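Complex shown without one protein chain; remaining protein chains in place.
This part shows chain A:
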Amino acid sequence: MFRPVVRLSTSGVRSLTRTRPCYSAPLASRCYSHAKVETDEEFDARWVTYFSKPDIDAWELKKGMNTLIGYDLVPEPKILDSALRACRRLNDLASAIRILEAVKDKSGPHKDIYPYLIQELQPTLIELGISTPEDLGMDIL
């Protein structure tokens, strides 16, 4: 999630300018940030936990969902499952349907992502009684 940025620190500049014949600059001295890169599993787990909060409120759901859609990725089914259950706790069917529309839109030209998500979420959708936008005829104009 965090792309490494090469920063020209003072030591880096010094090693570049001091070029002598037969002098090989050490290849390992790159100036990456020392922050730990979050793995995909950690990212997913963090978001599943966020939406699994039992007393999540409407604002937190909106904020979480809008932030998640802002990222350059399509959320995993388990994150969406957690979000849909949060909608159920908040008695908000409209948001649940909206979330499904949003991830379909988020997939962009990759038309095979959304059917996969729906297939994975099918048990949850049936259990909670959430209709997909296709079922309701809202995917066409």
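Here is the rule we go by: a residue touches a chain if its C-beta (ideal position, glycine included) is under 8 Å from a C-beta of that chain, and two chains touch if they have at least 3 such contacts; residues count from 1.
Just so it is clear, contacts and distances are computed from a predicted model.
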item	value
Among "Phospholipid-transporting ATPase", "Non-structural maintenance of chromosomes element 3 homolog", "Dynein axonemal assembly factor 10" or "Cytochrome c oxidase subunit 4", UniProt-listed name of the chain not shown	"Cytochrome c oxidase subunit 4"
Contact residue for the chain not shown (choose from A:Met65, A:Ile79 or A:Leu121)	A:Met65
Touching the absent chain when the full complex is considered, from A:Ile56, A:Ile99 or A:Leu117	A:Ile99
Touch list for chain A against the chain that is not drawn	61-62, 65-66, 69-70, 88, 91-95, 97-99, 101-102, 104-105, 128-131, 133, 135-141
